[in-house]
Structure formats: C-alpha cells, structure tokens
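All protein chains of the complex are present and in place, except for one that has been dropped.
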Amino acid sequence: MTTFLLIAALLVLVMVAVALARLLRSPRPVDWIMAAQLLGTAGIGALLLVGTATGASGALDLALLLALLAAFATLAFAASVRSRTERGRGSAAEAGTPAAAADTANGGLDP
Amino acid sequence: MIMVLDLFTIVAVSLGLVLFLAGVVGLLRLPDPLSRLHALTKADNLGLGLVILGLLAQVDWPFGALKLIALWVLVVVSGSVAGQLLASTQHDLLDTAPARVPDQSADRSQSQR
Amino acid sequence: MNAAIDLGLFADLVIAVSVAGLALWLVLTRERFRAVVGFMVYGLFVALAWMRLGAPDVALTEAAIGGGLVGLLLLGASARVPPEPAATTRRWPLHLTAALLSAVVAAGLAAAVLALPEPAPSLAGTVADALPATKVDNPVTAVLMAFRAVDTLFETVVLVLALIAFWSLVPDRAWRERPAWLPSPRPAPALVLLARLLPPLGVLVAVHLFWIGTSQPGGKFQAGALLAALWALTMIAGLTRPPAADRRLPRLLAVIGPAVFFAIGLAGIWLAGDFLAYPTGLEKPLILVIEAVLMISVAVALGLILAGLPPAAAALSTQDHQGGAGAPREPRS
Partner (left out) sequence: MIQATLYGLVGAVLVGFGLYGLIVGASALRKLIAFNVLGSGVFLTFGVIARRGAGAGFSGDPVPQALVITGLVVAFAATALAVGLMVRLAEVSGRGDVDDEGTAAAKPSAAPAAPDLPSSADRQVARPQP
C-alpha cells in the first residue's frame, strides 16, 4: 500500500512540475495564478498521499494551509489585476496582455 | 476487510490520478485561458475528491476522516469561487469596451455564462 | 520497504529540481509582476521541501509567510514603484562577475554540505531528555517557548520594532491617514464572496493550528501569519478598512504579546528562580497564555505591515498622474 501511495504522490508531483513549467512561461497573468491554484490542489494531493504513506505528522495541517493560501493567492492576484486596470496604470508590460492595455484606455473595468 | 479497503483506495486514487492527468493535459493543450481554467477546476474538485475518498479508507476513522472531509469541502468551496473569480477577471481583461454594460449585474451575468 | 525509500527519494528529486528551477526563473524572468506571482508559487513549493525534510512546523511557517505574506507584500509594493526600464544595456562584465561570484559561493556552500561531520551534531537527545519538564509534547514548541524562550521573546520584540520602523517612514502630514498599499479594486461579486467565505474557514484552521501547537506541528507563528493574511484579505475586498497608524487599539494589540511574555518572564525570577523560568505545575498553562497573546500580537503586527503605509505622496503629487504610486485612493466604504 505504501508503495502504491508513494508512486501516486510521485506521479502527482511530476504532473505539477510539468504543468508549472508550461504555465509560468505563458504570457498571460491568469495562467500564472492558475499555476498557484494547481500547486495548491495537487500539492494537497501529494501531501496527503505521502503523509498517509509515511505517517508524517502535520501533512494534513499543511494541506489545509495550502488550500487556504492558494485561494488567498488567487484573490490577491485578481484584486491586483483589477485595480491595476482600473487605475489605468496596467501597461502591457506590467499586466501582460495587450488586451489589458487596450482596456485601460477606456478607463477601467467597472465604470 | 483490509484487502477490500486497500482495493477501494487503489481504485479511487487511480481514478483521481487519471482526472489529475486529464486536468494537466488540458492545461497543457487547451488553447485559451478560460478552457484551461475549465480543465483545472475538474482536477481541483473531482481529482482531489477521489484521492481523498481513497485515503478515507486508510486513516483512523473518527477524526482523521473528518479532517480529510473538511479539507475537501474547503477545497471545493474555495476552489469553485476562486475559479469563478479568475474567469471573471480574465473575461474582463479580454473584454473590450463595446460589450460592456456599466454595472455590476452585468459583471455577474458575464461570469456565469 | 527499500522501494518505498527510493520512491521517496524520487519525490525529493522532483521537488528539488522544481525549487531550483523556480528560483532560477524568478531571478531571470523579465516581467516583474510575473516574478511576484511566481514567488508565491515558489514559497508553496519550498514548504513541500520542508515537509520532506521532516520539519512540518517550518513547512507551515514557510507556507504562510513565504507563500502568503511576502507575496502579498511584494504584490502591494509592485504597483507602487515605477516600472522597470524595458531594456537596460546589458552590462556583461558585471553579469559575468556576479555569475562567477555566485557560482563560487554556491560551490563553497555545496562543498561544506558534502563535508558535514558524519555523526551529525545534534541536540535532539538533550531536547528529548528535557521535554517532560515542559509538559509540552511538540519539541519545536518546547524549544521556542522554554529552552530558547529568550530568542522567541526578542523575536517578537523585533517584529514590533520592525512595525515601528516601518511606520516611521510615514511623513508627518500623512500620519492620520489610512494605509493604502493593498490592491483595492471595485468589489466584484466573486471577489467579495470569496473574501466572505475564506475568513471563517481560515479562522477555524488558525485556531486549530494554535491549539494543537503544544502537541503537534503548529503554533502561534503559523496561526498568527494565517490570521494576518485573512485580515489583509478582508481589507482587499473592502470588507474592513485598514486602521491608521495613530489608532490605539491596533498598537496595543501589537505590543501586548511581548509585554505579557516579558512580564511572565520577570515573574519567573521570583517564582521560579530565573528569568523566563516557569513555576512547576504551571508550565503548560503559562505557555498557552503566552502563545495566545503572542498569536494576537503576531497577527496584528503582520497585518498592519501588510496594510502598508498611507499614500504619502498625497500632497506631493496631486498634479502628478504617473504618481499613481502614491495617489490617494480611499478604499470604498
């Protein structure tokens, strides 16, 4: 059983690593934060699998914290992108997409 | 009994892994952010849900299992709202001026589409 | 069993390569905003590494501080400093020298790691022997609260000092204004829903982390950092407003932890014969009391730092549009 759970954890980790490499190279900011979201979920999965396999204490608590922080990162990111575009400071280089720059030209998202 | 529980764990965790894999393949292959987000949320809710379901058979029953279930509820609730938030943020970013109706109810209807 | 160890090592290898790759990418990537978001991901990954190193207490702290708080601080700051020059002239001599220097330092450190003494020096045995006297089961909490309590006391003092130094950057004319570093967009429904949803769950997790801290991984720093993050979250969504630096209550809460800790430490001189010694029989209740007030102080101090500084350039850059850096932005009521 231990072996199976460890293999599963390993697979999850490899998948996360591959997806992270792809997402973080994307030009779109929303992809970057998807990487954080994915790491939250899959990190929890890997943690629980390894924690159950090896009986490491604290795995579940760290998983709880990761779940909260992934959602937290998403919220902070979304708020940041929104307030950037609202303030019209989100230049293409900063906010990432040309569309964001175009959006700032008409004064923000929620008039 | 132990055998049955182990078998249950293996089946559920494997299914969860398949869903994770599908989510990751979706993340890698799908063309635009919104469909990638769609793939990601499947891995979020079902993939992790199945892994946790499988692990339920391996932890000590009253408290360990309750904690696992609480964790899954937390992930599902926060993950779905976070997905919604990301989608609406991305939608607003891509959206250009003509399609915009200037109030918040419009924002909501956009993100529910 | 042997296979299990090998598989664990494989997992370590994946984590190690990912952490190193992420670090390199953080340093090299061109876009600043991307590096800031990437830093959050990096912090979460380093937390996994700590977990594998058998240090769940550190993993929790790293996830909360490295992944959450530092990321948020940088996110707030990155909107407030001027954009980077698009393409600086690459100064190759400097880059080459820096790369060489860094390589030499890294190689030296690697050599030191490889040459660590074989029966590793350890205080684990000493801690295990003295642990029963503290009536605390988590060895890390015992070290923090009993064996090296002076460290912990002055660390919390350092945190308060950092807050004071941070606030001393506020110009006099902006002293009574509210901090405005956190991104505060107009509230979108999903944003507000998430910000209403997370705090109750988060507070539950924080209390849980605090409560089990005496017997299992967890404790005041982890719980306090999580609470601070949750507070910042409600400020971002506009559900609460960051307090101005001249408010009494936040200030009081920020110092109450170190003050109570210090008072109990002083009382130890009379009651138990030494500074920061706990009277027999009262060890665990006292440690719990100290942890509780420290958690509050850590949460408030970290939260106040996250809230940032008032828009100091209010008077300076009213005519200056680019200075969105400091333009006064009242959070919505």
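We just call them A, B and C in the order they show up, numbering each chain from 1.
FYI, a residue touches a chain if its C-beta (ideal position, glycine included) is under 8 Å from a C-beta of that chain, and two chains touch if they have at least 3 such contacts.
All values derive from a computational prediction rather than experimental measurement.
Within the entire complex, contacts from the absent chain reach the displayed chains C. Within the whole complex, the absent chain has one touching residue among C:Leu9, C:Ala133, C:Leu239 or C:Leu252, and that is C:Leu9. Residue-level contact of chain C with the missing chain is found at 8-9, 12-13, 16, 19-20, 23-24, 26-28, 32, 35-36, 39, 42, 46, 49-50, 52-55, 57-58, 61-62, 65-66, 69-70, 73-74, 76-78, 80-86, 88, 91, 94-95, 98-99, 101-103, 105-107, 109-110, 112-114, 116, 120-125, 127-128, 139-140, 142-144, 147-148, 151-152, 155, 158-159, 161-162, 165-166, 169, 181, 221, 298, 302, 305, 308-309, 312-313, 316-317, 320-323, 325-326.
By our rule, only the chains that are shown with their structure count from here on.
Chain A and chain B have CA centres that are 12 Å apart. Put simply, the C-alpha centre of chain B and that of chain C have 28 angstrom between them. Contact of a single residue of chain A with at least two other chains is seen at positions 16, 33, 40, 64, 68, 70-71, 74-75, 78, 82, 95, 109-110. Across the assembly, chain C contributes residues 188, 190-191, 194, 198, 201 that each touch 2 or more other chains. Residues of chain A touching chain C in their complex: 2-3, 6-7, 9-10, 13-14, 16-17, 20-21, 24, 29, 32-33, 35-36, 39-40, 43, 46-47, 50, 53-54, 56-59, 61-62, 64-66, 68-80, 82-84, 86-89, 91, 93-96, 109-110. Across the complex, chain C meets chain A through its residues 3-4, 7-8, 10-11, 14-15, 17-18, 21-22, 25, 31-34, 37-38, 40-41, 44-45, 47-48, 51-52, 54, 56-57, 59-60, 63-64, 67-68, 71-72, 75, 79, 83, 86, 182-186, 188, 190-191, 194-195, 198, 201-202, 205, 208-209, 212, 216-218, 222, 226, 229-230, 232-233, 236-237, 324, 329. Chain C contributes residues 188-191, 193-194, 197-198, 201 to its touches with chain B in the complex.
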